[in-house]
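Right, one structure below, let's go through it.
Here the complex is missing a single protein chain, while all its other protein chains stay put.
The block that comes next holds subunit A.
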Amino acid sequence: MALENTVIQDKLTETFGENVFHFNQEKDIFSFEITADKITAVILFLKNDPILRFNFLTDLCAIHYPDNEVDRQITMVYHMHNWYDNKRVKIKAFINGDKPEIKTICNIFKSANWMERETYDFYGVDFIGHPQLKRILNMDEMVSFPMRKEFPLEDGGRTDKDDRFFGRTIDNC
């Protein structure tokens, strides 16, 4: 029996109330948002609940939205997978862009250890309680967090790749 979206939604709302919201089906993945301080509780609940059984942490990464208000500038994205019913969910938690902090989940899934280190390395997200939060792919001496949008890949003075030349803005596509 497949695990229905409504079952997941009902169970989560029942347990976490208003901390879980914005449920929607995006293409083939059911996704929702949570308040950031509930992250460990939600992940643990999804993993251990006898009906939900999201036993596998597929992916963990961050997205930077510099144009958002400061409390919602970094999004943490968690993909979880229930192998018994073959169901995936995507969990999003928005955190502060100036001082990004979220609790670690690497005591729940060991695989989160390096994924969180990678996210720290590129976005500077401080994972509270992480056993070894240091850079992983970049060199230790680096001071910036290079995947944040304020670090351009190319010379900012370059104009030949400007979208305006193609008459395109975010609104007209």
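Keep this in mind: contacts are C-beta pairs under 8 Å (C-beta built on N, C-alpha and C of every residue); 3 or more make two chains touch, one makes a residue touch a chain; residues count from 1.
In this text, contacts and distances are computed from a predicted model.
Q: With one chain of the assembly withheld, which option in "NADH-quinone oxidoreductase subunit D", "Carbohydrate ABC transporter permease", "ATP-binding cassette domain-containing protein" or "Phosphate-specific transport system accessory protein PhoU" matches that chain's UniProt protein name?
A: Cross-referencing UniProt, the chain left out corresponds to "NADH-quinone oxidoreductase subunit D".
Q: Could I get the residues of subunit A that touch the absent chain, sorted low to high?
A: Looking at subunit A, the ones touching the missing chain are residues 26-29, 31, 55-59, 61, 63-64, 77, 79, 83, 86, 88, 90, 109-111, 113-115, 118, 122, 135-139, 146-147, 151, 153-154, 161, 163, 166, 168, 170, 173.
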